[in-house]
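Removed: one protein chain of the complex. Kept in place: all other protein chains.
In this document, chain identifiers A, B and C correspond to the written order of the chains, with residue numbering beginning at 1 in each.
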Amino acid sequence: MKNTYGNSVSITIFGESHGSAIGCVLDGLAPGIPVDENFIKEKLSLRRPSGGISTARREPDEFIIHSGVYEGKTTGTPICILIPNTDTKSRDYSSNLNKARPGHADYTAFMKYHGFEDTRGGGHFSGRITAALVAAGAICYSALLFKGIKIGTHIKFIAGVEDRDFQNLDADISSLQNKEFAVLSDTVAKEMIEKIMEAAREKDSVGGILETVVTGVPSGVGEPWFDTVEGRLSYALFSIPALKGVGFGEGFGLAKMKGSEANDEYYIDNGDIKTSTNNNGGILGGITNGMPITFKCVIKPTPSIGKVQKTVNYISNEETDIEVVGRHDPCIVQRARAVVDAVTAITLCDLLSERFSTDWLGEE
Amino acid sequence: MKNTYGNSVSITIFGESHGSAIGCVLDGLAPGIPVDENFIKEKLSLRRPSGGISTARREPDEFIIHSGVYEGKTTGTPICILIPNTDTKSRDYSSNLNKARPGHADYTAFMKYHGFEDTRGGGHFSGRITAALVAAGAICYSALLFKGIKIGTHIKFIAGVEDRDFQNLDADISSLQNKEFAVLSDTVAKEMIEKIMEAAREKDSVGGILETVVTGVPSGVGEPWFDTVEGRLSYALFSIPALKGVGFGEGFGLAKMKGSEANDEYYIDNGDIKTSTNNNGGILGGITNGMPITFKCVIKPTPSIGKVQKTVNYISNEETDIEVVGRHDPCIVQRARAVVDAVTAITLCDLLSERFSTDWLGEE
Amino acid sequence: MKNTYGNSVSITIFGESHGSAIGCVLDGLAPGIPVDENFIKEKLSLRRPSGGISTARREPDEFIIHSGVYEGKTTGTPICILIPNTDTKSRDYSSNLNKARPGHADYTAFMKYHGFEDTRGGGHFSGRITAALVAAGAICYSALLFKGIKIGTHIKFIAGVEDRDFQNLDADISSLQNKEFAVLSDTVAKEMIEKIMEAAREKDSVGGILETVVTGVPSGVGEPWFDTVEGRLSYALFSIPALKGVGFGEGFGLAKMKGSEANDEYYIDNGDIKTSTNNNGGILGGITNGMPITFKCVIKPTPSIGKVQKTVNYISNEETDIEVVGRHDPCIVQRARAVVDAVTAITLCDLLSERFSTDWLGEE
Partner (left out) sequence: MKNTYGNSVSITIFGESHGSAIGCVLDGLAPGIPVDENFIKEKLSLRRPSGGISTARREPDEFIIHSGVYEGKTTGTPICILIPNTDTKSRDYSSNLNKARPGHADYTAFMKYHGFEDTRGGGHFSGRITAALVAAGAICYSALLFKGIKIGTHIKFIAGVEDRDFQNLDADISSLQNKEFAVLSDTVAKEMIEKIMEAAREKDSVGGILETVVTGVPSGVGEPWFDTVEGRLSYALFSIPALKGVGFGEGFGLAKMKGSEANDEYYIDNGDIKTSTNNNGGILGGITNGMPITFKCVIKPTPSIGKVQKTVNYISNEETDIEVVGRHDPCIVQRARAVVDAVTAITLCDLLSERFSTDWLGEE
């Protein structure tokens, strides 16, 4: 299936940047999970362009839940969330018509949809569609919180500036929840923002690395082959525009370690089996071991930049130049973070519901 | 599904390390694709433990194709490949009984299968199961070669030693095909092997990074959300034991680049649209752009090491020590390479068959 | 997945009878297929309660296509169709609260959703949700017509009255397209309506049999096991509320035939291989043979009847009586017909797209 994923809990997304609405259908969540529209709004606000850094379109992301929620709780039936597009003012795209913006999907979209695609504002490839993922992810995250599972993502790296590692997980995750620019160290955040603004002034952009931690997931979830927790999460994460790599635990850092360093030794903590390090990111043989699930994602620099770039017109098959004008973010790492959280929440609900029954997420 | 993946072309794997056989069912390949058993053998030999480096069990990987191939060609029906286990000599596992080997799936397997799993030799988690992936991958690779699609994977990094980048793709891919230790530079290979032997002497192990390139994949394959080429490939790749991270194109290196560097500019080459760099690894918006697909995978150091490690007995819930005795590889990066090739071939057959019709792979 | 089906072309439905809207997301249709909103309206009007027979709620079934259609054609991205609920006047359900209506899903819904379901007007089980199937089916049917494939369903049997068999397929299918009460013989239609009105006067209801024929489907579509054309169609058809049986070709009539009668003999017609009878309904070994696909579905009598019935209160676990008051149809066979057509169209688009490529349906 193309715009649907998930087995027990699934999501279907739809919409174009300049169509009448975008949205999603979230299906399979257990009945009885509290749905708080304010919580969804908070999560959506973390994805929205932020003052200072973002110059992108600003819209309220008002949403309507058309189904699947009754008297403030999930019914167990599909939840349709519709997010109308309001800020779709017609612009003059004619100067860049049929020119492939480098780093964007214009050309690949054309090769797939043969010119029938709605190209305005990126169409179905627009980062705007991720608002639907974030809204659905917020509902899934409510379900996880209900079961004591918490997710926290911080910006680990932007433009040569690095955030500190997670230390006290509970406190760190709490501190990240409503931070618009999710860095653990406030000094580091300031430095990163300076680097971003510098790139903006140069009509350029920067990328970065997000680090995610999930606490409270029971052990024994996942499969040894194919349906590994890593495979399921990464499959979903690669939907996030600009995300180009995923590493679990120490990820690519494992290449430099020896077995004696990389192996996480076990010990007993108050009767519970734990590991003293967590280089494997809470997953061994594709299955959770009860330790926090950790992974890093790389977000490439925003492809929309003001600098003149070489490109082609894919209709006339001629070389040409392009200057991507209009609103664009010099960095989307801070916004992608809300989407990583959301996709993680959706995928975990799916894995847990599949493993422990379709009612499990709603059970006290 | 648990041990099955793929939509149009799919694979189901089965088997335990010390059971009577392992194997797979490869389904959905177009009819009429030539199947050469020698080609399969060659690929299997690349995955097998190699003299000098590997100390692991040596078996011939004889296989039987029970169905789906008739008169040397695929029939279009499921292909069952059975690989009998012959070298399963009973060993005395009693000293390490119910002790979780650090870095291994013993404990997570127990939490999933509740003690009913066949733990001998790693059971269903054994790297041996990947022989089935390699055999199926060889058939899929025949299909791809038939359509002019080529796959090459080299060891990019082991223990501080780095191989050169791909240069002449055709020549480089050719040179890798039957190399047991797949490094582009022979000097580098020698250095890597020295590092591996050094780790072996220390009763330790090392990991590394594999880099893969695929040429000849048409543009317009993949989907913008969920069924991105990155998502589909990474989902499958994470099945490979010890693989903990995947990055496409420049992968995690993109975090350090600016948009003006990371964006791949387009130009016309003899009437064809190409990009002058390939930092996005041939995929934009989840869809192929006709450039080579490139990605890197990190393989963690072999968890089986001779050094004494701290662990727990997960039945008695007590802390203890463990010394993993017996045959184990100080490095499996060179062997994982054959599996990466195989999983890539299987996934691409699936994506192409889904996109261009179930007959496409068999059509001249 | 729960409210999504299809592999290459898929549909996700959502909504409750008395929520703000119902709808669906139709995904995977090839780009470039003309979408005519009037054609969708016509199909929706065939599903709507009709004067004379139906007493059920009358609403306009206005719909909004929020995505996936641009400049009158499919873009290849997901099509969200939203149908707002307008006629959801609050009624006093208190007298029948927690009483299981016999033949309805009230009790099974409670056992599945544990009381969190929106029970108003049947909630997510309401026949109203089929409007979303019909709208999506109309778009799929446009795609099929574009490829020369036609679907016709007539009421074969209601309350002892039987329609004639299909004769001239082209003419018969044409005559059925916009008939509100789809019977081939007008005399028979009149008799059936009389029987229905008689049942209505008795506060009772009747069921019946629908017969469907599809012409123009190429041979070689379907699979021998599991993904048989029969299996795929029946899976989808059983979604239709009140549909309790499906038979292909002569269906249950085959039990009374001998092999020499049931076997369809082949002959050559103008160079084309055809069969002189079509007792197998155009499908052999799960795969189409190029003859018309034919099947019959049985629709049970509307469970909502005015007569007093014995039942239980599933909360208090006590026996009680129930009188289902309010608007209900004495027969829904004539309305189910539009849904059978729709589900058939969606499933065929899926099968054809899977077989012949994701672009095929849009190719001239």
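Just so it is clear, a residue touches a chain if its C-beta (ideal position, glycine included) is under 8 Å from a C-beta of that chain, and two chains touch if they have at least 3 such contacts.
Note that the coordinates shown come from a computational prediction; the quantities given were computed from them, not determined experimentally.
The chain not shown here is in contact, across the full complex, with A, B, C. Of the listed positions C:149, C:298 or C:349, the one in contact with the omitted chain in the full complex is C:298. Across the entire complex, the residue among B:27, B:163 or B:211 in touch with the chain not shown is B:27.
Residues 1-4, 6-7, 10, 12-16, 19-23, 25, 27-28, 31-32, 64, 66-68, 70, 73-80, 82, 112-118, 123-124, 359, 362 of chain B touch the missing chain (whole complex, contact as defined above). Of the residues in chain A, those that touch the hidden partner chain are 7-8, 77, 224, 354-358, 360. In the full complex, chain C touches the omitted chain through residues 1-5, 13, 100, 102-105, 107-109, 111-112, 124-125, 129, 157-160, 199, 202, 204-209, 219-228, 230-232, 234-239, 241, 244-252, 254-268, 271, 273, 275-276, 279-281, 283-290, 296, 298-305, 307, 309-312, 314, 317-319.
As a working rule, only the chains that are shown with their structure count from here on.
Seen as a C-alpha superposition, chain B sits on chain C after a turn of 180°, to the nearest 5.
Comparing the residue numbers each copy contributes, chain A and chain B share more than half of them at their mutual interface. Note on chain placement: the centre of chain A and the centre of chain C lie 38 Å apart, centres being C-alpha means. Work out the mean CA point of chain A and of chain B, and you get 27 Å between them. Residue positions of chain A touching 2 or more other chains: 1-4, 13, 112, 124.
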